[in-house]
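Sharing a structure, written as structure tokens. Questions coming.
Just one protein chain is left out here, and the rest sit where they should.
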Amino acid sequence: MAIDAVEVQSAMPNHRSKTIHVTVNGVPRESHVEARTLLVSYLREHLKLTGTHIGCDTGHCGACTVLVDGTPVKSCMFLAVQSDGSEVRSVEGLETGGKLHPVQEGFHKEHGLQCGYCTPGMMMTSVALLAANPNPTEDEIRRGISGNLCRCTGYVNIVKAIQSAAKEMAAAPKGGP
Amino acid sequence: MHVEGDFHVRSARTLVWAFFRDPATLATCLEDPHEIHATDATHFEGTLTAGVAFIRGTFRLRGSYASETPPNQMQVTLQGSGMGSGVDAALTVSFAEGSEGTGVHWTGEIKMSGTIATVGERLVKGTVDKKVTALFEAARVKLEPA
Amino acid sequence: MATAPLGGIGVSVPRKEDARFIRGKGNYVDDVQLPGMLFLDIVRSPYAYAKILAIHKEKTLAVPGVLAVITGKDLEAAKLSWMPTLMSDTQMVLPTDTVMFQGQEVVGVVATDRYAAADGVAAMEIDYEPMTPVIDPFKALDPGAPVLRTDKPGRKDNHIWHWEVGDKDGTAQALKESDVVIKEKIYIPRIHVSSIETCGCVAQVDSMGKLTVWLTTQAPHAIRTVFALVSGLPENQIRIISPDIGGGFGGKVPVYPGYVIAVVAALTTGHPVKFIEDRTGNLTSDSFARDYHIEAEIGATKDGRLTALRVKTLADHGYTDAAANPSKFPAGMFHVITGSYPFKKAFVEVDAVYTNKPPGGIAYRCSFRVTEAVHAIERLIDILAHQLKMDPAEFRLKNFIPPEAFPFPSVLGWTYDSGNYAGALKKAMEIIDYAGLRKEQVEKRKRGELMGIGISSFTEIVGAGPSKDFDILGIKMFDSAEVRIHPTGKVLARFGTKSQGQGHETTYAQILAEELGIPVEGISVEEGDTDTAPYGLGTYASRSTPTAGAAAVIAARKIREKGAKIAAHLLEVSPDDIEWVDHKFQVKGVPGKSKTMADVAFAAYTNHPQGMEAGLEAVDYYDPPNMTYPFGSYIAVVDIDKETGQIKTRRFVAVDDCGTIINPMIVDGQIHGGLTMGFAPSMLEEIQYDADGNNKATSFLEYLLPTAVETPHWETAKTTTPSPHHPIGAKGVGESATVGAPPAFVNAVVDALEPYGVTNIDIPLSSYKIWQAIHSKDPP
Partner (left out) sequence: MYPPNFEYYVPSTVEEAVGLLDQHQGDAKILAGGQSLIAMMKLRLAQPAILVDINRIPNLAYVREDDKFLRIGATTRTAELSRSTIVQARYPILSDAGREIADPIVRNRGTVGGNVSHGDPGNDLPACLLAMGAEFEIHGPKGIRTLPARGFYQDTFVTSVATNEMMTEIRVPRPGAGTGSAYSKMERKVGDFATVGVGARVVVDSSGKILNAGIGLTNVGPTAIYATAASDFLAGKTDSDAVLAQAAVLARDASAPSPDNRGPVDFKKDMVRIWTRRTLRKALDRAKGGK
């Protein structure tokens, strides 16, 4: 079988790579990445944060959703170099001080996940949704998560999970997660 | 997709035939960057960089002339591959002698397959049609006596 | 039963597996990262049918980071260019000379990272000579059609197999004698499971030559056997690990070419090789479901009693039969098509054909053609009811197999275990206020508004299956559980199945908690590693609870038998005086005198009776005596925008009966998901091919998975009719809703369009089709 070993080019042409400074889940990072490296690849391959998943490759499923400066983005439609100087939060950053985020609690309590693959992206969207609208209606929730596809749950329990999280967050003292 | 059209030029039919029969000459009518050469009497090959706006790719081309009845009719088949796709054309070009030159009529089918057909058809179908029209229009202009 | 503290049967125990998933700590195949790992990407055919003239590797090999290019010719040299399918057909790993469908794997490119591999794929130059593909399955049978499988010596046509069951002449006679006969053509289109995680693997060969493959597979053991058969490697040198799976729905049962190429790449490079399908590869080349062209007729007496059913079907299998049906049943359980009704006569035939499409006939949350069968019968029942001017609910209630008829032998050879069909339908009608809706519909019709009510009263058939009839590639369709109780009373249980989101770690633990009296937290469930799990056929076709769930019960009861002896020893009584009461070993009639399973477990390692083996464990390979037959009645209410053809599902009530329920919360979740996967192909999803064989849905831009906005708000309820032959009466539920829902939607839409004389619309019910149905009678 044809196995032609080829040396990997060490020096990329100018402007094809870049050093970036990103704070990921509160940890400042300095990394050198190819300009074409997708944020999802940066998180998964460079930082070994494999909680963020790739689902559809074309920006339709939202499995790769993370928060960049608090805003949900599809990290497979976003270059790592574009996150330079930003704060990125992924599913691994939801639990703080050993305490689950109310959204994580809600998904567990209300059976808002089955295979778990879309769940991290779905939860990141939910976190941002509740930050913008602490008391959403079912319709607002359904519209709010319509950029995230779930193949297992039929969304019923995801809606309940977000409602449950909303309730818990409303009850919690301010300054929580 | 079906393509069809015609034009009339004030040039002699043999001249028009010869123009179409030479891949290198015909290639001068392509506005996109290309490199095309004959490989034998009836075959040619090369590359063409084409697309619409920023959706562009380089296609490897292989073509041939067939069913020729000079100077009445020829069939040109073209196979292009690039961008994970295939573009296959089979055109019949007919040349009719008129009182003041030659009438050229073309008709044929262009098939797209692979990525372009499945993802980009919405975007490239019109382009292909326009490119074919532009090619024949360029030929007409070149063939028109000064 | 004091099950709540244990988390036993009937309790909505929150799922054990969630702990890792909600923290992003799941371990899916793409999360496996090994030192020195290389990446495989695949060049796919742009053509549906073409000769490969030349493969020019140079530009690809010149791409920085690309290490190897693997072609069909390379594999042919190692006799690996073809592999068997699960239906004993053959499938190309990579083509040597001809590509058979658009999107087919043509060349493997191995590189140091994914980006380089993708560059290598983009740089690949292949010369093809396109040929005219065979796309229409009916034309595939034309005498002049090109013979596609020229690799098979002596083949003269594209016909794969003919299969029939029932009484042909008797059925013809019965139809002739029927007062009313209706006939309908129904096409159930090609669809794709599209789990959010695509398929993939990581193949590694260690220094001792042992092959380990992390693989998105629902059936790790069966896959290991297939790998052994294909590669010639001994089975103990192959380890398949099925890690967390991001949705399966049947799409992760087959062996796909990419897996074999990855293994070959790992063997030849000496490096671990990862292959993760991209979505386009997933949508264009993985096995597809459905694609059944059904022509069916049923008859009845004029007072509305069903008489006979006749069905003729053409199955488009693509270029190879890669279904995963039991070998005796090439059309799966399609002959459950008599449904919930006691037909006296029936005849069913299916012909399968090859076309230039990817392998079809596998699963979409139903592997065994039950969806097609239920769709046909529940549509026909509705058409016939309308024809007879009877209310479709009333018509069903009049014709259902009555509860007292169970176990019921169906005319086509099945024995339904238990059922109460009228009970489920009446409950659904009550919840949705069926009578009120019909009244509303009358009012709306007067105003020219289009509202429809659709019922589906389905009978499922799951839990494959009894070894006398069921095998895949000769392997009998049992499943297994191995249960070990540690000295401290904690349990490790391993299964031959593999969860893909169904929550096995929780439900199996609940079954064991109930049977062993050990709280669910103390029970760990493992699946998916062929080095440790007992052999089983895996998870698909709603078979886990009916088979492996039963195995867990039996294994636990074997442990209890031994435990009783140990308890007797500890309590200094005869084993005959011990009974299992309130999840404890108790001296008969002496409630205070008992030992828990934990006491017994400790003793099994520290103080077991002389002459008895130490330890407390058992294995069971469960061979079910019959299939199980979950059922249910669904009612959909739709409103249709007359001008645009848009459908709004106003309500959908699903009453399911899956026998004994282990975890109500999980069962409801399964039904929500199943309903959504019944809704999706009813309204949105379809893989269509153009005349040249181009797949018209190669990304989620065109393959339309419903979002939370389109998906109706599901209302669920239950009846419980336990299976008499399953040790705890459970039946399996994963598929039911996907199988049962589509005809409810179609029946509702056709009901709404009754004023236009419509009898059938094939799914998906696009706005265009509805608009067309309306305007063919009432032009805009």
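For reference, chains read A, B and C in written order, and residue numbers begin at 1 within each chain.
Going forward, a residue touches a chain if its C-beta (ideal position, glycine included) is under 8 Å from a C-beta of that chain, and two chains touch if they have at least 3 such contacts.
Computed from a prediction, not measured in an experiment: that's the story for all the values here.
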Residue among B:V3, B:L30, B:V52 or B:A90 that touches the chain left out of view: B:V52
Residue ranges of chain A at the interface with the undisplayed chain: 13-16, 18, 34-36, 38, 41, 57-60, 62, 65, 71-74, 76-79, 81-82, 125, 143-148
Hidden partner chain, residues of chain B it touches: 52-57, 83-84, 115-116, 119-123, 125-127, 130
Hidden partner chain, residues of chain C it touches: 114-115, 118-119, 122, 278-280, 643-644, 646, 684, 688, 696-697, 699-702, 704-707, 709-710, 766-768, 771-772, 775, 780
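The definition used in the following text is that only the chains that are shown with their structure count from here on.
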Inter-chain centre distance, chain A versus chain B - centres from mean C-alpha coordinates, in Å: 49
Residues of chain A touching at least two other chains: none
Contacts with 2+ other chains: residues of chain C: 699, 701
Touching residues on chain A, where the partner in the complex is chain C: 1-9, 34, 36-37, 41, 44-45, 48-58, 60-61, 63, 90-92, 94-95, 100, 104, 107-109, 111, 113-120, 123, 138, 141-143, 145-159
Parts of chain C lying in touch with chain B, wherever the complex brings them together: 44-48, 102, 122, 125-128, 130, 284, 690, 692-699, 701
Sites on chain B touched by chain C in the complex: 60, 62, 79, 81, 84-86, 88, 111-115, 117-119
